[in-house]
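Encoded as structure tokens, here's the structure I'll be asking about.
The complex appears here minus one protein chain, its other protein chains still in place.
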Amino acid sequence: MDEKIILKDDLLRICGDVIDKGHILLCPVMNEYSIVKDFSRIKLDASALPAGTSFKCYVFPKTEPVLYYKRSKSDVQLIDVNIDRKNIVILGAKPCDANSLNIMKHLFNWDYSDEFFNLREKNFIIIGLMCSHYDEYCFCTSVDSSPVSEKGSDIFLIPVDENKFAMRIITEKGSEFISPYAEYLKTGDENISKQITENVKLPKVAFDSNEVYEWLGENFESPKWEGIGNLCLSCAKCAFVCPVCHCFDIVDEDYSYTEGRRMKNWDGCQFGNFTMHASGHNPRDIQSKRYRQRVNHKFRYYVDKFGEILCTGCGRCSRGCPVSIDIKEIVSNCKD
Amino acid sequence: MDNQKWEPKIVAFVCNWCTYTGADLAGTSRMKYPANTKMIRVMCSGSVDPVFILKAFERGADGILVSGCHPNDCHYNAGNFHARRRWDFFHELLDFIGIEKGRLQFSWISASEGKKFADVVSKVTKDIKAMGPFTNYQKMNSEFTALFPEEANADSEIINQIKETVL
Amino acid sequence: MNLLKEVFMKYGYFPGCSQTGSAKEYDISLRKVIEKLGVSFDEIEDWSCCGATSAHVTNHKLSTALAMRNIMLAEQQGMENIIAPCAACYNRLIMSQFEIANHSGIRKETEELLSASFQKDVKVFNVLELFLNIGIDKIIENRKRELNDLKVACYYGCLLVRPSGLTKFDDAEQPESMEKIAEATGAKTIDWNYKVECCGAAHSIARRDIVVDLSKKILDDAKYHGANVMIVACPMCHTNLDMRQRVMKRTYPEHEDFPVLYITELIGLALGMDEKELGIDLHFIDFNYKDLVPENSGVG
Amino acid sequence: MKELREHAKELLEKGEVSAVIGYSQVSEKRTKPIIVTDPQDTDQLVFNEYCLNNLAVYLTKARIKVSCRTKDKTLKLAVTAKPCDVHSVVALIQENQIHREDIHIISFNCHGVAKDFGFEFSGDNIASKCINCETHKPLYFDKIFGEEKETPKASDDAMERIQEIERMSHQERFEFFKNEFDKCIKCYACRAVCPLCYCQRCITDKTIPRWIESSSHMRGNFAWNIVRAFHLSGRCTGCGECERACPVDIPLSLLNRRMAIKAKKSFSYVSGRSLETPTLVGSFNEKDNDELFM
Partner (left out) sequence: MKIGVFICHCGENISSTVDCPRVAKICESYPGVEYSVDYKYMCSDPGQNLIREAIQLYKLDAIVIGSCSPHMHERTFRNAAFSAGINPFMVEIANLREHCSWVHDDIESSTLKAIELVRMAIEKVKRDKPLSKINVPVTKRVLVIGGGIAGIQAALDVANAGYEVVLVEKEPSIGGHMSQLSETFPTLDCSQCILTPRMVEVHQHPKIKLLTYSEVVKVEGFIGNFKVTIKKKARHINEDLCSGCGMCISKCPIKKKAYNSFEEDLAFRSAVYIPFSQAIPNIPVIDETVCTYFQTGKCGMCLKVCDRGAINFDQKDTVMVADIGAIIVATGYKLYDIERKSADLKYKGYGEYGYGKYRDVIDGLQFERIASASGPTSGEMKRPSDGKEPKKIVFIQCVGSRDDSKGISYCSKICCMYTAKQAMLYRHKVHDGEAYVFYMDIRAGGKMYEEFVRRAIEEDKVKYIRGRVSRIYEENGKYIVKGEDTIAGMPVEIDADMVVLATAMIPQDNAPALARTIGIPYDKYGFFNESHPKLKPVESTTAGVFLAGACQSPKDIPESVAMASAAACKTIILLSSDTLEREPVVAKVNEDLCAGCFYCQKVCPFGAVEVKDVKDINGIVYKEVAFINQGVCQGCGTCTATCLSKSIELSGFNNEEIFAEIAAL
């Protein structure tokens, strides 16, 4: 592994250059990933909690047009959307967020290659940052990840001291990105960073994902679901703040009586209308079925299909739940 | 947009019994008023939903007029009273959100007030002309993304696209 | 409850020109009576003419601006309520307020003239409203003597209760509030026909002949219905009905003097003050309560 | 606390209610809703300054309604409600969602709650709705617990913000709300937590015609937020749950509060205060303000 040391000031200099080149720089500022123009706002604080929302919206926007159409008397004319190709650099992504694109990628390239996702994803450079703080909702260690996981990052930073970072270049994309800035990089000592990462306090492993997988397979009709379903209010806040939830809805929107566009919008499996059929039948008509679907999808179906858990353990869904439903608690208590 | 040539687009939601008939009277009396206002006939001013107003703004209306029978004159006794309360709220809400009160106007015009109809429509047209196009709302149609369809290719618009979809 | 609240209201005082001249005794008696009833007021600083002179027929803009200037001053000096004891001032002030409130054009024009904007709703009261606000009970409570030998004709004149749409405190055609106040002094009131007729104030100087005719009818009707004194709440009325009785005698030699008091003076008497203190001796027609009291009645 | 648990237990044991909707402690400064059907579980019930949720929202949940129905009759449902939550219950009764006789209200003398979970309850961290709250005692209840305590003093920032907005020009206001609404991701958490958003299918889910565009672009967000505020105007009881639930911190209660001020100013109506007065929406007065109309 190629390990370097970089000064914080030099890192910021690189940021300045990125902005000068016309790329977009995303950084967690004030509890959210925002586009940064003034890099004095960049904090790079390893002890911060995950941002309120992930950077999912930059690769999978909450709403985007997929085509435009124009009706005339005899036919319908379709107009493609020109997709943006701007480079996006994410600096300071939490390990739990950094891994999200890797997980989501499977879905968008399964039976159909979603160019809207892929083109955006291709232009992403993710610079991950080790995480040194967790709260009662964090459970990355339970889903095959950890605060020091490099998964998903192109470049991974480990704070050595206040002004210095150890930098691991993980992917080719990462090394390609960093190569123009070789002058800033000094050779680092793998042992120092290793020592730091080993000393990071890890959240307790709350559950064994394999056991959960087994349990879900056997307990589709468990009475537990009803109890949760009664409490859950069917908002889709958990899905919308989740870094890996990826359901979307396609709607046509008219501009005028002949023209319109087709939109791809976020959707959430907790909505009552999510599975509503045109016939009026709704296979997941009550909330307990919908919540069961959510948990199954994350810990069983996605594993079946793509071999990965659809969860990064960031805990956003539980932290924000208006009625304090904690997915970690539900999953870890499933057997009692 | 060339303000000299710009003509406002005004929608009027009018009740079948009073204002629509009043407008008919304005017609039979050959009173002249500007052609900007297109009328949508509803049965009663009480049946006009505030979402109609939003839809009309979305479709590029620069101003809206809602008109029904005078109080106590409603063909349905009380539809206009309910409407009055509803609009009182909605108008104040729009005002709070930053939509000038003049964009949405209301009147009571009876079947015999052809003159008043012509006057009201002229006044609303004048007001809206003075306020200019409702770009605030119209801009929103394309603000998340590029304009339909050729402009969609413009690079600057795509930057907008990314910017505007930021959470 | 409401009344109590009003008692503690603070009033601004707009005297008007008459109060400083021909109706000085009105001013004196008002101040004394109010003090006795435990209400205080501040005179509006730098007040000016209300515009009720010929201004309101010759220059509308000016008369409105004059009136509103005083209201603006009151507003600036933190007064929410003002008393205008002169009926003409009262009328002018409320009329101007009405116009300001109902015609945005006039409002704008006046605000520009005064380079100020009217924000608060300053309430203007006449003396009748003032005493009703203070409360009849308050007069009865503080009464030192009962004036039950007085048979009072309450004369409202034309401006005090008109225009009827604006002066909502009493009926324009058959008012009763002054009677209520007068009765609180222990005096009897009479029912008569001329209480809202015109005394001719507008022609006070120019056409004395008209004034004399009109005033004479008023005084005669009061006498005919058994009154022995008349009370008024307007300096104009007082001028015509009191001062002009001398001229009246020239045209109608048979006319007998008939005392005309301000309502404040009547209350003052009931509160135990004497005629001199109240300025009644400044009237043209003499009035002394003791003269009316039959001997040996034991009062006073 | 003890009395509350005993009362709940008694209700369940005697079969007077089919369930008790209440709060249970999660951590020191956090509670969560709990639906107790087993008398044994009543010892989980708590009430303190961290009971933020407005549990009235559960009263209209169809599943809960179903679970309290037996073949012969509908059992009562007990709900623990802060005095302000009782307003929501009242509004639900007025809007025919529940019947007063079907519901057992357990309420408390309340002196405010924290602004969010995890904050120490004090004057600095008091929920905005509790500042200047006038109902420390519930207006309707079947059982009341807790002693009366002084509410911590705090300044009403939300009110100041409204006034600040009112001082802005129309253009500034529009920009302000555009920026706020822009954040909306249409997760509809505001709708889900609102006790008065009980429609089986929300106007925004109607597709023929499409009332409100489901896309969360500017236009759709504007329409949704305006319509949400409008549908609640004259109805919103000001529990503030929508704002608390919003993941992107849109100041929803500014709109709700502004409309409540309007209702009070123009119609002397405060939602959810009395079962006797007719609802503001759905009634009219011939003397209503007519100034709007030419």
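Order of writing sets the chain letters: A, B, C and D. Residues in each chain are counted from 1.
Convention: a contact is a pair of C-beta atoms (placed from the backbone, for glycine too) under 8 Å apart; a residue touches a chain by one contact, two chains touch by 3 or more.
Everything quoted here is computed from the prediction, not taken from an experiment.
Chemist: Which chains here would be touched by the one that got left out?
Modeler: A, B, C, D
Chemist: Check the options C:T20, C:S117 or C:S164 and report the residue that touches the missing chain.
Modeler: C:S164
Chemist: Looking at A:K8, A:R71 or A:K194, which residue reaches the missing chain?
Modeler: Within the whole complex, the residue contacting the unshown chain is A:R71.
Chemist: Suppose we count only contacts with the excluded chain; which residues of subunit D make the list?
Modeler: Where subunit D meets the chain not shown: residues 62, 65-66, 69, 71, 95-97, 198-203, 206, 208-211, 231, 278-279, 281-283.
Chemist: Counting contacts across the full complex, list the positions on subunit C that touch the omitted chain.
Modeler: Missing-chain contacts on subunit C: residues 164-165, 171-174, 193, 197.
Chemist: Tell me, which residues in subunit B touch the chain that this view leaves out?
Modeler: Against the left-out chain, subunit B lists 7, 9, 11, 20-21, 23-24, 26-28, 30-35, 38-44, 46-50, 52, 55-56, 59-61, 72-79, 82-83, 86, 111-112, 118.
We adopt the following convention: only the chains that are shown with their structure count from here on.
Chemist: Keeping to the contact definition above, tell me which chains border both subunit C and subunit D.
Modeler: none
Chemist: Could you name the chain whose Cα mean is nearest to the mean of all protein Cα atoms here?
Modeler: Smallest offset from the overall C-alpha mean is found for D.
Chemist: Of all chains present, which has the mean Cα position farthest from that of subunit B?
Modeler: The chain lying farthest from subunit B is C.
Chemist: When the centre of a chain is set as the mean of its C-alpha atoms, what distance in Å lies between subunit B and subunit C?
Modeler: Spacing between the chain centres: roughly 54 Å.
Chemist: If you average the Cα atoms of subunit B and of subunit D to get two centres, how far apart are those centres in Å?
Modeler: That pair's centroid distance is 33 Å.
Chemist: Going by the touch rule set out above, which residues of subunit D reach two or more other chains?
Modeler: 185, 215, 217, 248
Chemist: Show which residues of subunit A lie in contact with subunit D when the two form their complex.
Modeler: Contacts found on subunit A: 52-53, 57, 62-63, 136, 226-227, 229-231, 233-237, 239-241, 249, 251, 253, 263, 265-266, 268, 271, 273, 286-288, 320, 322-326.
Chemist: In their complex, what parts of subunit B are in touch with subunit D?
Modeler: Of all residues in subunit B, those touching subunit D are 50-51, 54, 58, 71-72, 78, 81-82, 84-100, 105-108, 120, 123, 136-137, 140-141, 143-145, 164-165, 167.
Chemist: Can you list the residues on subunit D that touch subunit B in the complex?
Modeler: 165-166, 168, 170-178, 182-183, 185, 203, 211-212, 215, 217-219, 222-223, 226-227, 229-230, 233-234, 248, 255, 258-259, 262-263, 266-267, 280-282, 284-286, 288-290, 292-294
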